[in-house]
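All protein chains but one are shown in place.
Note that the chains are named A and B in the order they appear, and that numbering of residues resets to 1 at the start of each chain.
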Amino acid sequence: MDRTPSAITDILRGAASRRRFLGRAGAALAAPAVLAPVAGRATAAAGRGQETVELEYWWPVAANNADYANMVAVLDAFQAQNPNIRVNAQTVSFEQLENRVTVAAQGGNLPDVVWSLPETIPTYQRMGILADLTEQWDAWEEKDALYEQTVAGITFDDRILGGVPHYLGIRAYQYHADQFAEAGVEAPPETWDDLVAAGLKLKEAGIPGFGFCGQSVRQPQEVIVYFWQNDLDIAVPTGDGTFRNTWTDNPEELARATEVFQFYYDLMHTHGIVPREAASWGYTELDTNLAQATIASAVDGPWMVGYEDENPETMADIAFAPIPYKRTPATFLEVAYQVTFADSPHPAEAWEFLRFVAGREAQAMAAYVNRSVRSDVEAEGKWTTPFMDLVPQGRAWPQIALGQISQHMIDAFQGVLLEQSTPEQAATALSEQVNAALEEQGQA
Amino acid sequence: MTSTTWRRWSWPVLLAYACVAVLLAYALFPVLWMVSTALKPTPEIRTAEPTFVPSRPTFEHFGLVLGQSNFLTYVRNSLLVATTVTAATLVVSTLAGYAFSRFGRLPGISLAGVAMVLGQMVPGVLLVVPLYITMNNLGLLDSLWSLILTYTTFSVPLSTLMLKGFFDQVPTEVEEAAQLDGCPPSQVVWRIVLPLAVPGLMTTALYAFVQSWNEFLFGYTFISQDDRRTLTPGLADFIGLWTVDWGALMAAASLAVLPVTLAYLYLQRYLISGIATGATKG
Partner (left out) sequence: MGIQIARPARAAPALRLPRPLARHGFVYLFVLPSVLLLLGFTVWPLLRTFWLSVQDVNLVRPGSEFVGLANFRTQLADQTLFWPAVWHSLVWTVGSVGGEYLLGLGAAVLLNQPLRGRGLFRMLVLIPWTVPIVIAAMTWRWILQPEYGIGNVLLVRAGLLAEPVYWLGDLSTALGATIFVNVWRSFPFYTITLLAALQAVPKELLEAAAIDGASAWERFWRITLPHLKGVSLALIVLHVVWTFNNVEFIWLLTEGGPLHASETLATLVYRMAFRTFEISEAAALSVMMIVLLLLVGGGYAVLGRRREERRTT
């Protein structure tokens, strides 16, 4: 009993770091006192006359990411202009960001700024943790340069809550042009009917024509587009921050909602255009199958450029078109935001940072130029133009907390695809479930 | 089934080797796939017609992991945490395991045993928030101590019960004699019982080490600073929003598996030596 503690303290004091094996790791490992708690993360007065404010910032950018250098360049540019603010950027992966923020909020220990995905914003707003930026926003001269759909995501009852948009991920119809040519399909489909026709030709040539996600976080982002295209929404505002799914209020709407489910069902079962396995595909499976040309087309995002390295041969013929539509063209805008919280001890500095990232200078840098949220920043390229061209038809999520609702969306479609329920049953059930969830969340 | 009844390459021996082959195939298939992926150049990794053996092996992914990521920092932190947890778990569990084994009938002791199993029943998911709040109050967030305390708490119950099982196997005659001679209890444990339970201690140590080495949920919740991050949460560096750097991820995972397996290879002499058998008289 009396020996071991001293051995432990030795290790904890860093004796272990002197060992040979670890010595090889070099400077990265030489950081002293790794076990000590971070002393007062809020401020770090460097004692150089002026007080330095440290902003704790969580972002999903890791040192080995392709755009790491570009992203760091943005931070560096900000530091150069604001020598009194130090941005302490810590990597938190996308999958973990929302969890981390909700846990930290419950523990009262939120960072100053967090890089956030659009579906998390209404959740944070409902949790009451977002900073109210209305005043700063109104005083900001450049605000009108931002696409309005990106601002909608942070507008709650005419107030600006939480943050600013900083980049766009836009979905487009991506198809393998060689496979289409091989099957004799001359142009990419423009409508749902075209998609079916093209899919049947591809099927004759032995190629599965289309694919989608049956589950995972991508699924709701895909199906919402088809509802929009059929002049519906998963929930519509009814004033005072409340929402309602109106499908069951109106037989005509219910019929249109049913059409969306029927469309999915027909693609898979009636026409055999989409492989049956897609009922359980997550986004990894969908993206990989598109990249490997196991399916000839899918609705997907600009990140598919990353697959050019993995699958150079099959990705060579990838081409783009707007998403086939029914009544109204629409696509999903994945707007990433930089968000700050009401509890942040440095609201002024946090706003400085937010404003900088959405400003013209930063948006024109390599990190953002291909996916800028500003209409006054333009770029061209195979993986840029086809997507940015779709901004006018782009839409963002309604401002409802999505946790329960996206699960209901997955369940409803999977039920139809796995032939456990009919399209009409699924549409009715989903409508009721969405309203029940809104009720439970206090948003009805 | 002792060795004396076996002749070399008789059919039971061949059968045994065949069983070992099947067992290893099951155990190692995904691991070999992992290593093979790590050694493949990127265009060969995710293809519609996968092959097991890399046609053009490369070390570029290993180079990326060791050179351009924080992998080594994460390894250092995980080593610190895992060794501390292992040491603490051994001390705490040896004492408690011995008490449960020899004095389980004393009032209150059995209650502690029940509490120990009860404590394991709260789903880990529900421990995250309360423990986060506790660590915040203790000022331990972003400190490896938060992980050390948590992991030790998690590994003590199984370790204690396991060691109790091992102590149960050790005959009590010698201890009784020593105790009658007036030897203090701590000495009885240290000098007499522990040496007989070395295989059990080593297994326990390995368990505590691997649990802390591989833990993910608390590791990523309690630590935000990159330079304090541990290995398993750190692997998420290779997973992007919609894309995964498979080559680097598999290279990092292959490297992460190495220390534990090598340690086991070394520890085996303690695990398998016939220490316990010599003293046992049925």
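Keep in mind that, in the parts below, a contact is a pair of C-beta atoms (placed from the backbone, for glycine too) under 8 Å apart; a residue touches a chain by one contact, two chains touch by 3 or more.
Please read all numbers here as calculations on a predicted model, not as lab measurements.
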Which displayed chains the unshown chain touches: A, B
Which of A:Thr134, A:Thr191 or A:Gln404 contacts the chain that the document leaves out: A:Gln404
Which residue of A:Ser116, A:Thr288, A:Thr340 or A:Asn435 touches the chain not shown here: A:Thr288
Residues of chain B (touch criterion as defined above) contacting the omitted chain: 1-3, 5-6, 13, 16-17, 19-20, 23-24, 26-31, 33-34, 46-50, 52, 91-93, 95-96, 98-110, 112-131, 134, 149-150, 152-153, 156-158, 160-162, 164-172, 175-176, 179, 185-186, 199-200, 202-203, 206-207, 210, 213-214, 216-217, 231-232, 235-236, 244, 249-250, 253, 256-257, 260-261, 264-265, 268, 271-277, 280-282
Absent chain, residues of chain A that touch it: 99, 102, 106, 123, 126-128, 214-216, 275, 277, 279-282, 284-285, 288-289, 292, 294, 401, 403-404, 407, 410-411, 414-415, 418, 420, 440-442
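In this text, only the chains that are shown with their structure count from here on.
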Chain A partner contacts - residues on chain B that touch it in the complex: 42-43, 45-48, 64-65, 68-70, 72-73, 75-77, 79-80, 83-84, 87-88, 90-91, 95, 128-129, 132-133, 136, 139-145, 186, 220-221, 224-228, 236-246, 248
Chain A - residues contacting chain B, complex: 1, 4, 7-8, 11-12, 16-17, 22, 25-26, 28-29, 31, 34-38, 41, 56, 58, 60, 62-65, 90-96, 99-100, 103-104, 106-109, 111, 218, 283-284, 287-288, 291-294, 301, 303, 306-307, 309-314
